[in-house]
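Here it is: the structure, laid out below.
Note that this complex is displayed minus one protein chain, with the remaining chains in position.
After this line comes chain A, so read on.
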Amino acid sequence: MDVIIQLQRQIADYRASLYREGYVDDQFTQLQKLQDESSPDFVVEVTSLFFEDCEKLVNNMARALEPRAVDFKQVDSHVHQLKGSSSSMGAARIKNICIAFRTYCESQDHEGCLRCLQQVNHEYSQLKIKLQTLFRLEQQIVAAGGSIPVIQ
């Protein structure tokens, strides 16, 4: 029983830190609420879809930013997609970088775009580690016979 209570506290604390540090926002909470008995792995599934999408888009952006004559409309369309995905995921940091990224696309600022791409890459790796940690904690609690604390 103690183990479960400890794990529940760990999960609650870890979740709180993710919000506090701006990794996720309220939309992530909304995602949790969509998970139920009929779709018990909803959050994990959506998260892995998001990371797949992220990887694909980042690669597309990198390729589009390679040539000397960049097609900024192309880059912008990828950033637009990522902004939509990250916003619906609640991935706040990534979303915010995308907002800045789009203005660099608009002003056709190659350097600015490359900087944003680097930031996106960084935040994507960070978020992946954070969420994998959270899911692992949740798995542990279920394995110990407990239940994942409900998000308020």
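The definition used in the following text is that a residue touches a chain if its C-beta (ideal position, glycine included) is under 8 Å from a C-beta of that chain, and two chains touch if they have at least 3 such contacts; residues count from 1.
As a convention for this text, contacts and distances are computed from a predicted model.
Colleague: Tell me the UniProt name of the left-out chain, picking from "Protein BYPASS-related", "C2H2-type zinc finger-containing protein", "Glutathione S-transferase" or "histidine kinase".
Modeller: In UniProt, the chain that is not shown appears as "histidine kinase".
Colleague: Based on the whole complex, identify which of A:Tyr19, A:Phe42 or A:Phe135 touches the chain you can't see.
Modeller: Spelled out, the listed residue whose C-beta touches the missing chain is A:Phe42.
Colleague: Looking at the full complex, which residue from A:Ser17, A:Gln30 or A:Thr133 touches the chain that isn't shown here?
Modeller: A:Gln30
Colleague: Counting contacts across the full complex, list the positions on chain A that touch the omitted chain.
Modeller: The missing chain touches chain A at positions 27, 30-31, 34, 36, 39, 42, 46, 49-50, 53, 77, 80-81, 83-85, 87-89.
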